[in-house]
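In this view, the complex is presented without one of its protein chains, the others remaining in place.
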Amino acid sequence: MSQFYAVLAALLCGMALIGLFQTEDLLRRILALNVLASAVFLLLVTVARSAEGIDPVPHVMVLTGIVVAVSTTAAALALVIRANEARRRHEDEP
Amino acid sequence: MSVLAWGFDMLLAAGLLWLAWQALFTQRRFSAVVNFMAFYLLMALVWVRLDAPDIALAEAAIGAGVTGALLLTALGRLPAGTSVGADPRRWQRPLQHLAMAGAGMGVIWLAWSAYHLPRPGLAGEVTATLDATGVSHAVTAVLLNLRAFDTLLEIVIMLAAVVLVWSLGPPLGPPLRAFAPATALPGLPALSHLLHPFFVLVPVYLLWRGTHAPGGAFPAGAVMGAGGVLLLLTEARPWEYLRHHRLLLHVLLAAGMALFLVVALGGMLLTGTFFAFPLFLAPTLIMAVEIATALSIALMLMAFYLYGEPGQ
Amino acid sequence: MTTFLYAAGAILLLANAGVGAWRILRGPTSADRMLAAEMITTSAIAVLLLLSIVSGQSALVDVALLFALLAAVAMANFVTRTWTLLRDDKDAREEARHD
Partner (left out) sequence: MTEALHWLGYAFVAAGILFFLAGSLGLLRFPDVFTRLHALTKADNLGLGLICLGLALQASGPAEAVKYLLIWLLMLVASGIGATLIASTALACGLAPRQADRPPSTSTSQRPTEQ
């Protein structure tokens, strides 16, 4: 079962990277980064299933990673909104 | 039984791939965001399948709750049609493909090397030292005792993100106007009244459970933060109140990090090692750090949600 | 037998949630998409409850509890922050009706 989910993680990773580089929309790029992060977490957790039980260290890394991912998302969204407002103000003033 | 498990895994994988595809490549932005929220729901099911209930809890609280709220609010602030971003020039196209190919190779290499890691991980060693950590749940032990330095740095990153967001100025410009007048939405205050007892009760329960079972500071803080977001949405004025207590707000935002540092330095004084607690103090200290961290995480998530510093 | 029945039920419910994905694809309004997301949340809660019996992990009930608690936040957010007018554009209302 581990192998199955590792393949899934690789597929998601590839899809997220293509999305990240293809799109011109900044919001879509943030989504792509989040999908990429989820895929990497998935890979880490599949690695954690070992012969002698479940290794808690990768689980902890993923837990911290989730919180870091939400922080980056929030900061990036704030920047995108500001960029959009600045552009609108720029367009309103001739 | 194994056929059923196989079928469940296949369905889950197909659903995840479909939702990720839709979130990344569909035309409409709103549709992309909704697909992405559903993607996080299915990710929680995947964590359950992989025997990681801690991650499932955190993903349910942070991914499905807070990230969804952040994205939905940002979506209301962005104009519907136009996309914000730079057009890639023609000469950039080959570079783009090159970067994509390179990243793809990197991913394959990473997956390959991860798959060939020596498989007996650290499970045995963690179990062996579990008695000396003061808690009986392995993930909490690693999170707040064995590798507490990582957790401290993570809180610092979160605080840095809050500083970045706040340095952009006051919360965003023109107020959004809901379609329906406030009198037509009597459900909003009712929602807040009915649910808030649970938004206090559930984090306490999660904190208590964290010492011996899946739970702990991250999901607890995230649930509290989501409750705070609901308060902001229903305009029950907690932020207005906090505006008059800016010092208190700043202290509470930094409380998790500060207590963490104090505990770490105190451990250094007592035992000579950074982040080493004496065993008889460990359960109390871990609980205190967890409570402070959960409070800080909740407030930081609320701060993210405003997209700017209040009271400026 | 309990395990078998409940695992089969979980698969059925997960497949059932595919209808929600189809509705997100079709729309036509953003309210429809949001409703479909809530339908997927409800199905995920039911799947989690059944899985908690199948696998014997009682922590899954807590995950379901969090989903149930946070479904309301997404809904309130959508109504007050997303499906709204940013400015007094004439076409904005018409635009919002379609997506």
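Order of writing sets the chain letters: A, B and C. Residues in each chain are counted from 1.
Going forward, a contact is a pair of C-beta atoms (placed from the backbone, for glycine too) under 8 Å apart; a residue touches a chain by one contact, two chains touch by 3 or more.
Because the structure is predicted, anything quoted here is derived from the model rather than measured.
J.: The chain left out touches which of the shown chains?
T.: B, C
J.: Out of B:A132, B:L194 or B:L279, which residue would touch the omitted chain in the full complex?
T.: Of the candidates B:A132, B:L194 or B:L279, B:L194 is in touch with the missing chain.
J.: Can you name the residues of chain C that touch the chain not displayed here?
T.: Against the missing chain, chain C presents residues 2, 5-6, 9, 12-13, 16, 19-20, 22-23, 28-29, 31-32, 34-36, 38-39, 42-43, 45-46, 49-50, 53, 58, 61, 64-65, 68-69, 71-72, 75-76, 78-79, 83, 93-94, 96-98.
J.: Can you list where chain B touches the absent chain?
T.: Here the touching residues of chain B are 178-181, 184-188, 190-191, 194-195, 198.
FYI, only the chains that are shown with their structure count from here on.
J.: Measure off the straight-line distance from the CA centroid of chain A to the CA centroid of chain B, and report it in whole Å.
T.: Computed value for the inter-centroid distance: 12 Å.
J.: Please list all residues of chain C that touch 2 or more other chains.
T.: Correct list: empty.
J.: Specify, in ascending order, the residues of chain B that touch 2 or more different other chains.
T.: Residue numbers touching two or more other chains: 5, 51, 54, 75, 77, 79.
J.: Mind listing the chain B positions that touch chain C in their complex?
T.: Its residues touching chain C are 1, 4-5, 7-8, 11-12, 15, 18-19, 22, 26, 28, 30-31, 34-35, 37-38, 41-42, 44-45, 48, 51, 53-54, 56-57, 60-61, 64-65, 68-69, 72-73, 75-77, 79-81, 174, 176-180, 185, 188, 191, 195, 198-199, 202, 206, 209, 213-215, 219, 223, 226, 229-230, 233-234.
J.: Which part of chain B faces chain A closely enough to touch in the complex?
T.: Contacts found on chain B: 5, 9, 13, 16-17, 20-21, 23-25, 29, 32-33, 36, 39-40, 43, 46-47, 49-52, 54-55, 58-59, 62-63, 66-67, 70-71, 74-75, 77-79, 83-88, 96, 99-100, 103-104, 107-108, 110-111, 114-115, 117, 119-124, 126-127, 138-139, 141-143, 147, 150-151, 154, 157-158, 160-161, 164-165, 168, 172-173, 218, 297, 300-301, 304-305, 307-308.
J.: Taking the complex as given, what residues does chain C use to touch chain B?
T.: Within the complex, chain C contacts chain B at residues 3-4, 7-8, 10-11, 14-15, 17-18, 20-21, 24-25, 27, 30, 33-34, 36-37, 40-41, 44, 47-48, 51, 55, 57, 59-60, 62-63, 65-67, 69-70, 72-74, 76-87, 92-93, 95-96, 99.
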